[in-house]
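A protein chain is absent from this complex, but the other protein chains hold their places.
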Amino acid sequence: MKVAVAAGLVSTMLAGVSLVSGGANAATKKVNWATVTSAQAGGGMTALVKAAKKEGHVNVITIPLAGWANYGLIMKDFTAKYGIHINDANPNGSSAQEITAIQQDKGRADAPDVVDVGTSYATENMGLWAPYKVATWSLIPAASKDPNGRWFDDYGGYVAIGCDTKIVTTCPTSFADLTNPAYKNEVAINNDPTSASAAFYAVWAASIANGGSYSDIQPGITFFANLNKIGNFVPGGTAATAAAGTTPILIWWDYLQNGVASSVPGWKSVIPSDGTIAAYYTQAITKDAPDPAAARLWEEFLYSSLGQNLFLQGYARPIELPGMIANKTVNQGFLAKLPAAPKGAVTFPTMTQVNTAKATIASNWASAISGS
Amino acid sequence: MASLELGQAIQGEALMDSYSRGNPSARRIKRVRWGRGTALFLAALYFIVPFYAAMQFCLQDVNGHFTLQTFTQIAQAPGFYSALWLSTQLAVATMAIVLILMVPTMIYVHLRMPRFRRVMEVITILPIVIPPIVLIVGVDGVTPLWLKSSQWLLALIYVVLAMPYVYRSLDAGLGAIDLKTLVEAARSLGSGWVSIIWRVLIPNLRSALLSASVLTLALVFGEFTIASLDGWTTIPVWIYLTPTTNPRINTLVAMMALLGTALVLMLIVSFDRKSHLRRS
Partner (left out) sequence: MSDLITDTSPSPSGVSDENGSKKSRAGALLRFGRTGAPVLPFLAYVSLGLLLPTIAIINLAFRSNAGKLTLANMKVILCTSNNQACLQYRAGFENSLKLALVTSIVPGILGTFVAYAIATSKHELFKRLTAACSGVLAQFGGVNLAFMFIAAFSAVGGVATHWLADIGLNPWNHGFNLYKFWGVAFVYMYFQLPLMILIITPAFAGLKESWREAAEGLGASTWRYWRHVGLPVLAPAVLGSMLLLFGSGFSAYATAEALTAGTIAITPIQIGAILNGNVLSGEANLGYALGFAMIVILLISVIGYALLRRRTSRWLR
């Protein structure tokens, strides 16, 4: 009897030890982070952080060093928190170059680990992405992510009209206002809608203000053609031209407008009252990322309330904003500084509508504006 | 030289010479002088005014007062130093490669294959007219992966772009010295080819080599298309794409690039004694 009890005790202990060591073995079993689809599946956040630190660096691409949705501070905070160095290739490059870089740098240690691109670039290159769902996945609206986790929107904003009050006496508050002859040679969008996303959506917003819709961007083209004819329209607009006074009225993303406001005294921006549109940029992790764990940790950081609030600090609307407001994890101070959003839930055009609009812009814009 | 031979072959030249007596009419000279003066004055105006205006733009602050503060702002602008370093590395590499490639080739062609000069001239014209925006696409299509992601690919492409200017410089330089005599003299004294090139020809080609180098430098510090499409932030890419809120910063860097190469080139030419010996 005593022997049986002792044996029972020993076997339980042994079982317990094996259970514990089995668990430990499972944790130290080699994880191929390139195929991990969530932090949990890889053994939890601690394991992820450990693996990421071991990799030591993460390769991002085309992230401007300053003036874009507070990315400068985001990168600094990430490195400060985890000690992982960030390599930022081609800081001022385009979405197209991000895709090219992935294809070109295949197999190299400096290939991009993650991308931040215009949404269509992500959805048209599904084969390049690794599926991964961040811890706060449920807070991302369904329409803003791939159900399998291949891509997910990160931050965005509304088309807004910015204005230099030093030069312009009464600032326009709507697209209709822009046709005022007082604004001769003053109104600009961010360069060309066939190559700059902000300009493309500016035309779309103008379309919505003039009877168009998500299915029809043509009224926007006609609007700017008219603006050009009456002499109000100036071709290229950037933070630099706003600062120089060349484009005292600039239609741009609201979060970038606020960046301009911080360096141009007297710069105000407002979401147009007669029509606007919101667009978000998209994150994805590359399938052959040289630093898969660090890449995933970077995404976890961006989608944590800390990261999302940092975007908010840059006046951009983080994708999880509604959820964060509900959870009360949003930074109220930053939230208060955002320009007033249009009423109602934010809606987006579908990918089909975006493609149709792009095709229309590509074929009709140049002849409407008539560069010659 | 060659033009003299042609001149003598022209029938009737002697006859025509006998008809040319005295000077052209004084009135024609005066008309020509006025016409020439106006043409040159207007041309000078077109070239100087924008340059001067742009320099003034860069060196004044928002209120229009002269200031040198823009220079300090450049030093603090994000990414400037890495762009400068990249452009400098590329310039040095391009200069080295293009000179090593072209100098021996052109010396040989001038000596042994003078008819090939015409072929070379047409070939070296091609980079001027093949759009860099198209070239970079083609290059990406054929370059092996290990080279495609390297910044040195830019230097290799720039060599092709620099060829027209280097060819013209070296061609003029080689045409101005008495190549055959120099080489024959050196050979008769027992020099090997490397020694001839290095110790005899290069010192005589100094100004041609210098201007070829400076033109290459100007090219690298001005080339935007290929660098931006290949995703590298060189100085011109930095100037155009970097979002500084003070456009004077970007413009001043652009002006410095223009002014720098202009000054160096002018210096080379004005200190070059031999260039006026070239047939004019």
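Per-chain numbering from 1; labels A and B assigned in written order.
Note that in this section a residue touches a chain if its C-beta (ideal position, glycine included) is under 8 Å from a C-beta of that chain, and two chains touch if they have at least 3 such contacts.
Treat the numbers as computed from the prediction; the structure is a model and nothing was measured.
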In the full complex, the chain left out is in contact with A, B
Contact with the hidden chain (one of B:V160, B:V183 or B:L205):
B:V160
Full-complex contact with the absent chain, from B:L86, B:V109 or B:L154:
B:V109
Sole contact to the chain not displayed, among A:S207, A:T222 or A:T238
A:T238
Taking the full complex into account, what residues of chain B touch the chain not shown?
2-3, 5-7, 9-13, 16-17, 19-21, 24-25, 28, 32, 35-36, 39-40, 43, 46-47, 49-51, 53-54, 56-58, 101-102, 104-105, 108-109, 112-116, 118, 120-123, 125-135, 137-139, 141-142, 156-157, 159-160, 163, 165, 211, 215, 218-219, 221-225, 228-229, 236-237, 239-240, 247, 250-251, 254-255, 257-258, 261-262, 265-266, 269-270, 275-276, 279-280
Provide the residue numbers of chain A that touch the chain removed from this figure.
94-97, 99, 118, 120-121, 124, 167, 185, 191-197, 200, 234-238, 244-246, 248, 358-359, 361-367, 369, 371-372
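In this text, only the chains that are shown with their structure count from here on.
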Euclidean distance of C-alpha centroids - chain A vs chain B, Å
44
State the interface residues of chain B toward chain A in the complex, per the touch definition above.
78-79, 140, 145, 148-149, 228-229, 231-233, 237, 241-247, 250
Can you check the complex and tell me which residues of chain A touch chain B?
64-68, 89-93, 97, 100-101, 104-108, 110, 238-244, 260, 263-264
